[in-house]
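Note that one protein chain is taken out, while the other chains of the complex remain in position.
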Amino acid sequence: MFFASDNWAGAHPAISENLSRHAGGFTSAYGTSELDKAVEKTFCEIFEREVAVFFVATGTAANSLSAAAFARPGGIMLAYRDAHMITDEGGAPEFLTGGVRMAGVDGPDGKIDPDALAAAIRRYSPGSVHSGQVAGISVTQATEIGTVYSLAELDAIGAIARENKLPVHMDGARFANALVSLGTTPAEMTWKRGIDVVSFGGTKNGCWCAEAVVFMNPEQVRDFPYIRKRSAQLFSKSRFIAAQFEAYLKDGLWLDSARHANATAKRLADRIASSKNARLGWSVDANELFPIIRNETVKKLQEAGAAFYPWPTPAHLSAQVGPDESLARLVTSFATTEEEIDRFADLLG
Amino acid sequence: MFFASDNWAGAHPAISENLSRHAGGFTSAYGTSELDKAVEKTFCEIFEREVAVFFVATGTAANSLSAAAFARPGGIMLAYRDAHMITDEGGAPEFLTGGVRMAGVDGPDGKIDPDALAAAIRRYSPGSVHSGQVAGISVTQATEIGTVYSLAELDAIGAIARENKLPVHMDGARFANALVSLGTTPAEMTWKRGIDVVSFGGTKNGCWCAEAVVFMNPEQVRDFPYIRKRSAQLFSKSRFIAAQFEAYLKDGLWLDSARHANATAKRLADRIASSKNARLGWSVDANELFPIIRNETVKKLQEAGAAFYPWPTPAHLSAQVGPDESLARLVTSFATTEEEIDRFADLLG
Amino acid sequence: MFFASDNWAGAHPAISENLSRHAGGFTSAYGTSELDKAVEKTFCEIFEREVAVFFVATGTAANSLSAAAFARPGGIMLAYRDAHMITDEGGAPEFLTGGVRMAGVDGPDGKIDPDALAAAIRRYSPGSVHSGQVAGISVTQATEIGTVYSLAELDAIGAIARENKLPVHMDGARFANALVSLGTTPAEMTWKRGIDVVSFGGTKNGCWCAEAVVFMNPEQVRDFPYIRKRSAQLFSKSRFIAAQFEAYLKDGLWLDSARHANATAKRLADRIASSKNARLGWSVDANELFPIIRNETVKKLQEAGAAFYPWPTPAHLSAQVGPDESLARLVTSFATTEEEIDRFADLLG
Partner (left out) sequence: MFFASDNWAGAHPAISENLSRHAGGFTSAYGTSELDKAVEKTFCEIFEREVAVFFVATGTAANSLSAAAFARPGGIMLAYRDAHMITDEGGAPEFLTGGVRMAGVDGPDGKIDPDALAAAIRRYSPGSVHSGQVAGISVTQATEIGTVYSLAELDAIGAIARENKLPVHMDGARFANALVSLGTTPAEMTWKRGIDVVSFGGTKNGCWCAEAVVFMNPEQVRDFPYIRKRSAQLFSKSRFIAAQFEAYLKDGLWLDSARHANATAKRLADRIASSKNARLGWSVDANELFPIIRNETVKKLQEAGAAFYPWPTPAHLSAQVGPDESLARLVTSFATTEEEIDRFADLLG
């Protein structure tokens, strides 16, 4: 019953096996091998256009270097108020961009509200050197609270970005989970909506360490190889990342894994809906659930070995969470089993 | 006949297998798993003292973050003139330290000359804010040109460092190759000589991606977890690095691999010594050779499929390299076979 | 009728004259002259303790370098939500600290609320590398909206800082205005309350360009000369800053100038209180006023040559500002005359 995070899971067997399969032999280093190139081609096919792909070590690196690609002096990057880049990356976005400030924008359901976004841009826009200049917008898909932007919602943000000539970054740590939740394609969820660069995460969905920065317009980012290198994110044996992505993207493994994670989350959500000791804080779009659970039930679950974290109650819910209840976060993954779900749900009562 | 670099090799089978062995199950993330802790303990045993171990993604990261740990404003890090940190890391040391300048010190055999080091420190030392302040010294062991500092040579540098209250960093991208070359222990080659922090490289010696920053005095580096995080070098599934190091350090695999690489280099050196088309530019201490080869022989070798790079002729050799000759770099690894060596040597003539 | 900002005024005649008096002759550069040393001694007398004084070019530099002195990796500096360092310094605090993030804390009257401060520290404190670590607290005295922290209010913040072993910075762009408003001494308003470093502003109060970073514990900041130099803030002809401060601090000129500015603000506040076209948004503690003025009156004033800026209406006032009214900011200075005040007030009606 491991629901603490999808990064507590290991590697999908197909990915692990492919890594072993590529263990031997000699290939050129620093991303120039045939395997690296083949995987880049696969990315182009998946996104239905020529894209530029750069492997990096962590999701934080993918996000921070995406921001660095569009950094400007006195730059401000707008993201949802509680975006991972703002709250959980230890200042890496600021540090690796040379000082771009992450600024929060409000909105419902863990998503940027388009009106609030437009207002934030106006606040910084009058060419005032004192307030700095907006350099870009970042959206997280799926969001930090497990919701998913609809294509129309992404369109609204993309339109504001275009109007203000601002690039848009998508933090796709759970890109696949959002994709199968919407039942759409990578192209539809990204560049057709105005997304310029994606942090394409594989780690949380069954890889060991496979994160890529994917630019939709390769010609925009001629300096990016230098940005990655100066940030010490260029792997020498890059093919070991490529090998993971090869298996991940082959025959739809990545989508199947995400579907599985989302389905187990849905199964758990249904059980919570019928529980007398818990209820959902908000609806479940992907592989994260935020139930309000009776404190004594939390204790019981933890004593039975369930791993999950408490979650700070957002302001709009505070009136609804009683003194003997708490909000929790549960995350499912490719490796979550129905048995785990059912055992957890049975304990929940 | 792959002698371009030791990072062209893949993974040692024992390391690849251990990675697969740890593929399944669930563990806590970000370096807190039991496996991570066990590997940290192994490092303490190997270094015969309490050390602090931090995994990072690349050798450049290990070097740059080591420097960041001892960074000071207006800081200058002294290293050998052609040290990897100065010539081959794309500005990462400067960037990830927030502006520490790498400054070169001269010396013979690819090593810092102690007198030149003392002079460089004096040049910056008079408390002049204009010239900056020396923040540390970095030595590469084995060096970029395949030589190895003797313990006495390290002592001389350590003594100067202590006298000037300066920390010493060891770029150990080829730590194991140097260690077995000297036939000494990690403790003898590091903290007993005055080394404060080591970039402990596993990647070039049979891992896929396993680099660690190892501090000899854990209490000195309380802020290092934040330094690593802000540089986006904290792996979520950290156990996959730990799994590599577990196998690497078990039963002396790392030392055996390095001995093998050094021995194949020695075998090739002996063959070159008796060749009429090539001779060594300087002696071979570890797993890198720098032969002067007749240009037509270079061509013949490459046509036969041998992979290796030309190397810029150092000033002191320029008179000895004829117009129809060139200097080359050959690197052996754990995966180099005697057959390859012999085939290359036969072609060399 | 220049009320746009106190930095629209020029130099006090006594300061201008002293600068001319020191124009000739030769002295050693970079802050080592006799005059520099004499002024440093004056600062020690004023603060009633040994302090370390560093001249810099701008208030933004004083604030940013103060933060840099206490910067930590992944560091977070807490300040009032709308503090100048957060909203009006173009990212300089982030840039010149190497990535410290400015984070806002809420509170009434433009001041940090101690409870909100304690909560913010707790939010970041659990040693979680992901959220970063609090590196310091900054208070603005007088605040950006013209209010002044009482000594008790500063005490409350100082106590929280000590409890959490955090340094406290005071943005004293209007230090003198706050001081005379409270009728207290520099020692009482700073180190006796737990302040560690002050951005001591002279520019807004009658100097041309005279800002100093004043550390209460000189031994804490041995690296600060290097921090200033790497930020290009070390003047060669430093004596010209010293000459301004010499006159500024002599015979209480700085306090008299601040008293004059505050008194003219008070005179205007009294007139606004009796106006039928305007009322104060909140009380006036120093030399800034924030009246709500009828839009047609604003227009009339501007047409008559009055210079002042509109000010965004804070949330708590929004219900009180009618559709035909706006909030404005008026700032008085050492150079403001009673005639100006009266002319403006007469126009106000």
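Think of it as A, B and C in the order they're written, each chain with its own count starting at 1.
One rule holds for everything that comes next: a contact is a pair of C-beta atoms (placed from the backbone, for glycine too) under 8 Å apart; a residue touches a chain by one contact, two chains touch by 3 or more.
Here the structure is a predicted model, which means the values were calculated and not measured.
In terms of the touch definition stated at the top, the absent chain reaches A, B, C within the entire complex. The chain omitted from view is touched by exactly one of B:A9, B:V39, B:A57 or B:V129, namely B:V129. Across the entire complex, the residue among C:C44, C:A57 or C:L280 in touch with the chain not shown is C:A57. When the full complex is taken into account, the listed residue touching the unshown chain is B:G90, out of B:G90, B:P186 or B:P291.
Where chain A meets the chain that is not shown, the touching residues are 30, 68, 72-75, 98-99, 129-130, 132-133, 223, 225-230, 234. Residue positions on chain C in contact with the hidden chain: 2, 4-5, 7-11, 13, 16-17, 19-20, 22-29, 56-61, 64-65, 89-92, 94-96, 203-204, 208-209, 226, 229-237, 239-240, 307, 335, in rising order. Contact between chain B and the unshown chain involves residues 73-76, 87-91, 94-95, 98-102, 129-132.
In this text, only the chains that are shown with their structure count from here on.
Chain centres here are means of the Cα atoms, and by that rule the chain farthest away from chain B is C. Looking at which positions face the partner, chain B and chain C present mostly the same ones, since more than half of the interface numbers are shared. Averaged C-alpha coordinates put the centre of chain A at 41 Å from the centre of chain C. Chain centres here are Cα means. That of chain A falls 35 Å from that of chain B. A straight line joining the Cα centres of chain B and chain C is 50 Å long.
Shown for chain B are the residues in touch with two or more other chains, namely 226, 229-230, 234.
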